[in-house]
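Supplied in structure tokens, the structure appears directly below.
The full complex has more chains than appear here; those shown keep their coordinates.
Chain IDs A and B follow the sequence of writing; residue 1 opens each chain.
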Amino acid sequence: MKSFTKELWFNIKDRVAFIDITEQVEEALRESGVKEGLVLCNAMHITASVFINDNESGLHNDFIEWLDEVAPHDPVTRYRHNVGEDNADAHIKRQIFGREVVVAVTRGALHFGPWERIFYGEFDGKRKKRVLVKIIGE
Amino acid sequence: MKSFTKELWFNIKDRVAFIDITEQVEEALRESGVKEGLVLCNAMHITASVFINDNESGLHNDFIEWLDEVAPHDPVTRYRHNVGEDNADAHIKRQIFGREVVVAVTRGALHFGPWERIFYGEFDGKRKKRVLVKIIGE
């Protein structure tokens, strides 16, 4: 069994944004040499998500608006966590969108359906944060 | 390390429905010959989920009503994604219910608690869509 580990760094200028990281995960897969196995890709921070969906800007706007409707950022005082912090909503948004994805590797490629893309979902940006790519297989 | 790959096809007649796919995943596990390892089971489309919960029709009705309460299908114009499309809500519903499950394989069986069943969750049906089963182990 082979294993491969890589951390990707991000420094998002906005508080909330989605970044397509599919090519960086594909590059890690090539570096790993794994042909059959699994890729785990997870946010290493608890106010961010890694998820798979469509690369369509209107949809991303819908996601961001919908998340802020169900778990509003303001007023920050509505959350008990926000004592000297203002990111409780970011923790909730990350819970909804999830921490990680697991993707199959078949014949050396990410085994994807027609529109699947991997995104880093930042909900409390303006600072350096990491995503882990762990690949196991043969 | 063994690996095994199988795609399951579905063509759901309704826009929204949940289908119990546990037996199809168990059949794939038998075909794989894996006795100890992990099964990844994921929707290959971004308006569908694979999730684990109870096989109880009242609960499934509750799930469908609750999802449409928090992310309504109508009016479709409320979503920016819906330009020539009407499935933005399906993308959101899939984000809430998740893309995939990872299930342990122990002594050749899915290692499940008493009520766990695997479901394909369709949120934008009436067309052919796929689920991937990837099994690794020994």
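Here are some notes:
Everything that follows uses one rule, which is that a contact is a pair of C-beta atoms (placed from the backbone, for glycine too) under 8 Å apart; a residue touches a chain by one contact, two chains touch by 3 or more.
Please read all numbers here as calculations on a predicted model, not as lab measurements.
A single sequence accounts for all chains of the complex, and while 2 copies are shown, the assembly in the file contains 3.
Definition applied: only the chains that are shown with their structure count from here on.
Centroids of chain A and chain B (each the mean of its C-alpha atoms) stand 20 Å apart. For chain A in complex with chain B, the touching residues are 1, 36-38, 51-54, 56, 58-59, 61-63, 66, 70, 96-98, 101-104, 106, 111-116, 136-138. Chain B meets chain A in the complex at residues 1, 3, 5, 38, 40, 42-46, 70-71, 79-83, 88, 91-92, 94-96, 98-100, 102, 130, 132, 134, 136.
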